[in-house]
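This is the structure I have questions about; it appears just below.
Of the protein chains in this complex, one is absent; all others appear in place.
Chain nomenclature is as follows: A and B, assigned in order of appearance, with residue numbering initiated at 1 for each chain independently.
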């Protein structure tokens, strides 16, 4: 209705394009479409659902970590990678511990490490089991050691299972801008009744942090629940003093936000567009396929 | 049902084109009363209303509060022609905000109530058309009103809105999305939206604000962005509801330039304000509201010819700030260290310009000095200030002083502050542009933050942050964070006594307050507040372990001295903005604090309420408190502060030279 002349709009568009690419440049690298990210999340959940063996899991984790590095999130990616492989190592150790036990501790420790090494080196479960069985017959386990091994094993297996989800979640969270997220939801025909609260949630988080700080300052000035342990000593009263002003402010903000949103046309019926354009390109499809294949093979037991 | 704004605006444009000089906003014989059960109209306009019991426009939140049937607007007629810049002015609660809500369609779409009369904006008409002859009285408003109210969605592309609070008028977390938001809602193509964003950014010179988090912007930048966002759909009318209430002088200058640009482009601008000076050269017409009715319309020439006293009596802020600025310059620079005999080569910077005199035309002080208001804080001291003043600080040791203080955050920000000293009985204004470190300094003085260097002296001795927190009190700009209890009286008793037992005990209110207090409160001024001596003795002896009943008596006395006793049982959040502010101050008095810092206590207040805050400050100072006011409000600073510390002209370099 109020289109500027096409020439100027095209020029401005190109300018906008250059700006948005430069903005993207700060994140650097190629990023997947939000919907592709969502697909990866689903794959990660499937991985959790069907118990895939360690090797398949490791391959999938590597595949999930790759986009993080490509997107330039080096530190984040490295941290997750290190965590995963540490857990993997712990799991292998606990396998060895629970299987072999510790009769003559020195020898069995070597056996365990040896078992671990063969495991990682050979990478085929068959040989590992064989090696461990040998170790297990060698010595009977002392209870404490075995229990520790089980706890470690349970933890490592448990957290390791969560890792694919956490990695893809971290990827989705750190590399998706809010507008992309909203745009993806609208493209996927998520009803506005869900989209709007999601926008508000993201908008309101920083406000909560700010409010909380203000409230804590005000409490300190009044000498209410001051000091480090006051929150622990009077939990109910502290909760009341913190949550009541938070909620009061929330109601005021909700009114102001409603006013702002209504005057800016959030209530207008019909399709709402998004300035940010998201597009599934060949890369997204290719990567989705690359990730699906090993999972399918692993679930199918082929791998 | 399937309403598309683009179609509607096309239709409207054609309708408007048929009669080019037709009024763009036509409000005739309109009355409105807010519905009280409507949550949307709840504790409305938080900063604007004050001691007056439930001003109009503020729906009283509890049934027992006064005047539930008051009209927000009664029989208002207002015509605005295309391209005009109109200023709606008047005291808080006079109905000007309600008019802006009529224009942008929030009434009757969001704020519900009984609406009578007809309102037509850009050709979209609400209610019975003008001249249909049905006399509308507020009584039969319900039946007469709006068979088919114009949906607010229809007005979106026609009317842009800017609101008072820069913090809460954003729906998005980053600036570019906020600009794109209206366009996305009407369903524009992405490329068009991007082009529009760039155009607007260029037009208002805010390119540097794009692609940033709105939470990282200063108040002034937020407000500029809000204006830009309001123009995204090229509306024909822009409505601003007290846009400057949280802004400093520079930001107001920026806002002025934006309004000027809009005016050049032929956009109709409607501003509801009581700060008049910032856009005096742009306004074509002033409409004065009083008690929900139009009390007069003035052209710019007529309005500027009015004597300042006339504006004061209407509760308006000054049209010309020059005399205030002159007074401010006189007060600036006295650091307060000299009288104490600490090393200080004198108040050298008093001759410096305060740096807040942007408009050359407003410097014409000759006319103002003849008719100008009395700007001398000494003349506003209460009747016998000198005695109390001096008796309260006998040993003349400042309550709070600083030595080589450096404030800031670890990495982000750091600045030195010239040594300052705050004494009991002083009202000191702390001014400076946004980002000068005012709030950081204040937080350091209150012990909420560690100084990066130097010391803060409490009664002459270096003090740790924890001790400062016990001695000082900060009345935040948003007092809502500071009120915790479920009644005003409980609020004062909270935290006193040991833990919860004293709080829980019902307090017997069999108090016989001292005669002085009784007389002062009964002779309460029209301005409402009068703080006199009489509490000092009690409050300064407030030890945390008094008997509950004694504490209760004392709480009642403090409440009474601040005119809050009638509201003792009310929930703090059901009070008006001014009452909340006073309640926070009352809690500080109750804790026996020596230093009271107020952060922007007059933002968004009209003149009467500003003067009320001033009286309150004076009263606190006369009780022997040291009062520090962080403010952009030049009128407050000039009228009520004894000294001004200007952080703009207070650089670390001078700090070193002095010492």
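Throughout what follows, contacts are C-beta pairs under 8 Å (C-beta built on N, C-alpha and C of every residue); 3 or more make two chains touch, one makes a residue touch a chain.
Assume contacts and distances are computed from a predicted model.
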**Candidate names "Aspartate carbamoyltransferase", "Carbon starvation CstA family protein", "MptD family putative ECF transporter S component" or "2-oxoacid:acceptor oxidoreductase family protein"; UniProt protein name, chain not shown** = "MptD family putative ECF transporter S component"
**Complete:** Of the candidates A:62, A:78, A:162 or A:296, the residue in contact with the absent chain is A:162
**Asked** Where the complex has a chain not shown, which of A:183, A:248, A:278 or A:295 is the residue touching it?
**Response** A:248
**Sole contact to the chain not displayed, among A:148, A:230, A:269 or A:299** = A:269
**Message:** Give me the chain A residues in contact with the hidden chain, please.
**Reply:** 38, 41-42, 44-45, 48-49, 51, 95, 98-99, 125, 129, 132-133, 150, 153-155, 157-158, 161-162, 165-170, 172-173, 191-194, 196-201, 203-205, 208, 236, 239-240, 243-244, 246-248, 250-251, 253-255, 257-258, 261-262, 266-270
**Asked** Which positions on chain B touch the chain that was left off?
**Response** 1, 3, 39-40, 42-43, 61-62, 109-110, 148-149, 151-153, 486-487, 571-574
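Going forward, only the chains that are shown with their structure count from here on.
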**Item:** For chain A paired with chain B, centre-to-centre distance based on mean C-alpha positions, whole Å
**Value:** 43
**Request:** Write out the stretch or stretches of chain A touching chain B in their complex.
**Result:** 1-4, 8-9, 12-13, 15-17, 19-20, 23, 177-179, 199-200, 202-203, 206-207, 210-211, 214-215, 217-224, 226, 234, 237, 240-241, 244-245, 248-249, 251-253, 255-277
**Item:** chain A contact footprint on chain B (complex, rising order)
**Value:** 1-6, 9-10, 39-40, 42-43, 46, 104-106, 109-110, 151-153, 155-157, 159-161, 163, 165, 167-174, 176-177, 180-199, 210-211, 213, 215, 229, 233-234, 443, 446, 448, 469-470, 472-474, 476, 478, 480-484, 494-495, 499-500, 573, 587, 591
